[in-house]
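Only one protein chain is missing; all other protein chains are in place.
Then we have chain A:
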Amino acid sequence: MAKNTSSSAFRKIDVDQYCEDNFKEDDTDSGGLVGPDENEENALNLTLRVLLSIKPSQIEEAVNSLDINLLDTLMKYVYKGFENPSEGSSGHLLLWHEKVYNVGGVGCIVRVLADTRRV
(Lines give C-alpha, C1' and ligand atoms only; values in the text may rest on other atoms or scores of the structure.)
Protein backbone atom coordinates (compact mmCIF):
# COMPACT_ATOMS: atom_id res chain seq x y z
CA MET A 1 0.00 0.00 0.00
CA ALA A 2 1.01 3.68 -0.18
CA LYS A 3 3.59 4.68 2.42
CA ASN A 4 1.50 7.57 3.87
CA THR A 5 -0.98 5.23 5.58
CA SER A 6 1.52 4.36 8.33
CA SER A 7 1.12 7.75 10.03
CA SER A 8 -2.04 8.39 12.09
CA ALA A 9 -1.22 12.03 12.86
CA PHE A 10 -4.15 13.10 10.70
CA ARG A 11 -6.45 11.84 13.42
CA LYS A 12 -5.23 14.46 15.85
CA ILE A 13 -6.00 17.55 13.76
CA ASP A 14 -8.98 19.64 14.88
CA VAL A 15 -10.80 19.91 11.57
CA ASP A 16 -13.30 22.45 12.94
CA GLN A 17 -10.71 25.21 13.22
CA TYR A 18 -10.28 25.25 9.44
CA CYS A 19 -13.98 25.66 8.79
CA GLU A 20 -14.57 29.03 7.13
CA ASP A 21 -17.91 29.63 8.80
CA ASN A 22 -16.52 29.65 12.30
CA PHE A 23 -17.46 32.51 14.61
CA LYS A 24 -14.55 34.91 14.84
CA GLU A 25 -14.37 37.16 17.86
CA ASP A 26 -14.23 40.86 17.10
CA ASP A 27 -10.76 42.34 17.39
CA THR A 28 -11.93 44.59 20.21
CA ASP A 29 -13.20 41.63 22.19
CA SER A 30 -9.95 39.68 22.06
CA GLY A 31 -8.21 42.74 23.50
CA GLY A 32 -10.59 42.58 26.43
CA LEU A 33 -9.32 39.15 27.44
CA VAL A 34 -7.26 40.93 30.09
CA GLY A 35 -10.37 40.92 32.29
CA PRO A 36 -12.03 43.63 34.39
CA ASP A 37 -9.38 46.25 35.01
CA GLU A 38 -9.19 49.01 37.57
CA ASN A 39 -10.70 51.68 35.35
CA GLU A 40 -13.73 49.54 34.62
CA GLU A 41 -14.29 48.84 38.29
CA ASN A 42 -13.99 52.48 39.21
CA ALA A 43 -16.43 53.44 36.49
CA LEU A 44 -18.87 50.83 37.75
CA ASN A 45 -18.70 51.89 41.39
CA LEU A 46 -18.97 55.56 40.50
CA THR A 47 -21.94 55.03 38.21
CA LEU A 48 -23.77 52.95 40.79
CA ARG A 49 -23.19 55.54 43.48
CA VAL A 50 -24.52 58.25 41.22
CA LEU A 51 -27.56 56.16 40.29
CA LEU A 52 -28.40 55.52 43.92
CA SER A 53 -27.93 59.11 45.00
CA ILE A 54 -30.26 60.65 42.39
CA LYS A 55 -33.68 61.25 43.91
CA PRO A 56 -36.71 59.34 42.53
CA SER A 57 -38.32 62.54 41.31
CA GLN A 58 -35.29 63.46 39.22
CA ILE A 59 -34.90 60.08 37.54
CA GLU A 60 -37.44 60.72 34.80
CA GLU A 61 -35.83 63.99 33.82
CA ALA A 62 -32.42 62.41 33.69
CA VAL A 63 -33.63 59.52 31.54
CA ASN A 64 -35.41 61.76 29.06
CA SER A 65 -32.26 63.70 28.37
CA LEU A 66 -30.27 60.65 27.23
CA ASP A 67 -29.83 59.39 23.68
CA ILE A 68 -30.39 55.76 22.72
CA ASN A 69 -26.80 54.57 23.06
CA LEU A 70 -26.44 56.07 26.50
CA LEU A 71 -29.80 54.60 27.44
CA ASP A 72 -28.54 51.12 26.57
CA THR A 73 -25.39 51.65 28.61
CA LEU A 74 -27.48 52.93 31.52
CA MET A 75 -29.62 49.80 31.40
CA LYS A 76 -26.45 47.69 31.48
CA TYR A 77 -25.35 49.48 34.63
CA VAL A 78 -28.79 48.98 36.21
CA TYR A 79 -28.55 45.24 35.65
CA LYS A 80 -24.99 45.21 36.92
CA GLY A 81 -26.19 47.00 40.03
CA PHE A 82 -28.76 44.26 40.64
CA GLU A 83 -25.97 41.72 40.93
CA ASN A 84 -24.60 43.24 44.12
CA PRO A 85 -27.64 44.28 46.13
CA SER A 86 -27.06 46.41 49.19
CA GLU A 87 -29.41 48.08 51.67
CA GLY A 88 -32.28 49.57 49.67
CA SER A 89 -30.30 49.64 46.43
CA SER A 90 -32.49 47.13 44.61
CA GLY A 91 -35.66 49.10 45.22
CA HIS A 92 -34.07 52.23 43.81
CA LEU A 93 -32.63 50.34 40.85
CA LEU A 94 -36.07 48.89 40.13
CA LEU A 95 -37.33 52.45 39.79
CA TRP A 96 -34.51 53.24 37.37
CA HIS A 97 -35.29 50.07 35.42
CA GLU A 98 -38.94 51.09 35.05
CA LYS A 99 -38.12 54.63 33.90
CA VAL A 100 -35.49 53.50 31.41
CA TYR A 101 -37.91 50.86 30.11
CA ASN A 102 -40.60 53.48 29.58
CA VAL A 103 -38.26 55.37 27.26
CA GLY A 104 -36.17 52.57 25.80
CA GLY A 105 -38.75 49.78 25.52
CA VAL A 106 -38.10 46.07 25.19
CA GLY A 107 -35.37 46.77 22.62
CA CYS A 108 -33.25 48.36 25.31
CA ILE A 109 -33.32 45.14 27.33
CA VAL A 110 -32.65 43.00 24.26
CA ARG A 111 -29.58 45.07 23.45
CA VAL A 112 -28.31 44.56 27.00
CA LEU A 113 -28.65 40.80 26.56
CA ALA A 114 -27.16 40.69 23.10
CA ASP A 115 -24.28 43.14 23.31
CA THR A 116 -20.89 41.47 23.58
CA ARG A 117 -19.31 44.46 25.31
CA ARG A 118 -20.12 44.01 28.99
CA VAL A 119 -20.78 47.10 31.08
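One rule holds for everything that comes next: a contact is a pair of C-beta atoms (placed from the backbone, for glycine too) under 8 Å apart; a residue touches a chain by one contact, two chains touch by 3 or more; residues count from 1.
FYI, contacts and distances are computed from a predicted model.
For the chain of the complex excluded from view, the name given in UniProt is "Actin-related protein 2/3 complex subunit 4" [choices: "Actin-related protein 2/3 complex subunit 4", "AP-4 complex subunit epsilon", "Septin" or "GPI-anchor transamidase"]. Contact with the chain that does not appear here is found for just one residue of A:L48, A:V63 or A:V112, A:V112.
The hidden chain makes contact, of the residues A:D14, A:D37, A:D67 or A:E83, with A:E83. On the side of chain A, touch with the chain left out of the figure occurs at residues 23, 25, 79, 82-83, 85-86, 90-91, 94-95, 97-98, 101, 106, 109-110, 112-115, 118.
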